[in-house]
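In this view, the complex is presented without one of its protein chains, the others remaining in place.
Moving on, here comes subunit A:
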Amino acid sequence: MAESMTNTATDKLDPLLEEITGPTPGQLLWRRVFGHRGLMIGAVVVGILTVIAILAPLLAPHDPYAQSLLARMKPPVFLGGTWEHPLGTDHLGRDYLSRLIYGARVSLLIGVVAAAISGLIGTAMGVAAGYFGGRVDAVVTFLINVRLAMPVVLVALAVVAILGGSLTVVICVLGLLLWDRFAVVMRASTLQVRQREYVAAAEAIGASVPRILLTEIMPNIANNLIVVVTLEMAHAILLEAALSFLGLGVQPPTPSWGLMVSEGKNMMLFEPWLVLIPGAVLFALVLAINLMGDGLRDVTASENRS
């Protein structure tokens, strides 16, 4: 203790050791992202489909709404069709490839917007419940239970029956219904992060609640949020397809993959490709998004473990 004042200087690290630094958390994350095969495959497929959806007017060979009663039910090129309609035409003579390309817009739009709306609602509720606890938590938990007791398809059916089916209605219904998983996951993550001492340190410094939520808690639960976003996107896309198939979602003639399956189902025994092509694309998109979600979970979970 006597040599105290010089101690601060000598306590400095060995200068030889100073140059050795580990990678930053960001560098580690990117390294794991590029090393994860499932995540990369999913991301590439989703990326390609997104580009196709954005560039639809440039890529589509025909107008997706243009009917031609003379060119109905043309088979795709691999079943003996012509390159005029590479994936054939539907029962109204509309180019199948063009409808598929425009359908990607509907699916991705619904996936992104519905996940964004429900993500906003669910995250706000979950973070508030996890951070404040007590009555806020009791109310949020009750709302989650109420929501989980409502079957999505039945509620959507009732809403569409009242308001009529349209893209906007479907997006709103899904956005207002799919927040349950966000709320559950964000609540649990917030409860966990709230226990960390850096939150207590920020409180002891005098940081305001919004500041703590935004700068101390949100960055540390963002990885869980991203995973839920991807899973709920896939969920919303599948639900839209299901609602459209039942005639409750996007209304004709809007090109939607679910609607295309629905319109093709009468001819399924004779022309199975009418159902298989949109079904396969839907399958590929949902699989890719789920691969991305699983990959993101793996990539971020290993960070929490270290």
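One rule holds for everything that comes next: contacts are C-beta pairs under 8 Å (C-beta built on N, C-alpha and C of every residue); 3 or more make two chains touch, one makes a residue touch a chain; residues count from 1.
The rule is simple: contacts and distances are computed from a predicted model.
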item: Name of the absent chain as recorded in UniProt (options "Alpha-D-ribose 1-methylphosphonate 5-phosphate C-P lyase", "4Fe-4S dicluster domain-containing protein", "dihydrouracil dehydrogenase (NAD(+))" or "ATP-binding cassette domain-containing protein"); value: "ATP-binding cassette domain-containing protein"
item: Contact residue for the chain not shown (choose from A:58, A:149 or A:205); value: A:205
item: Residue among A:35, A:61 or A:219 touching the omitted chain; value: A:219
item: Subunit A, residues in touch with the chain not shown (by the definition above); value: 1, 4-5, 7-9, 11-13, 18, 21-25, 28, 196-198, 200-207, 211, 215-216, 219-220, 306
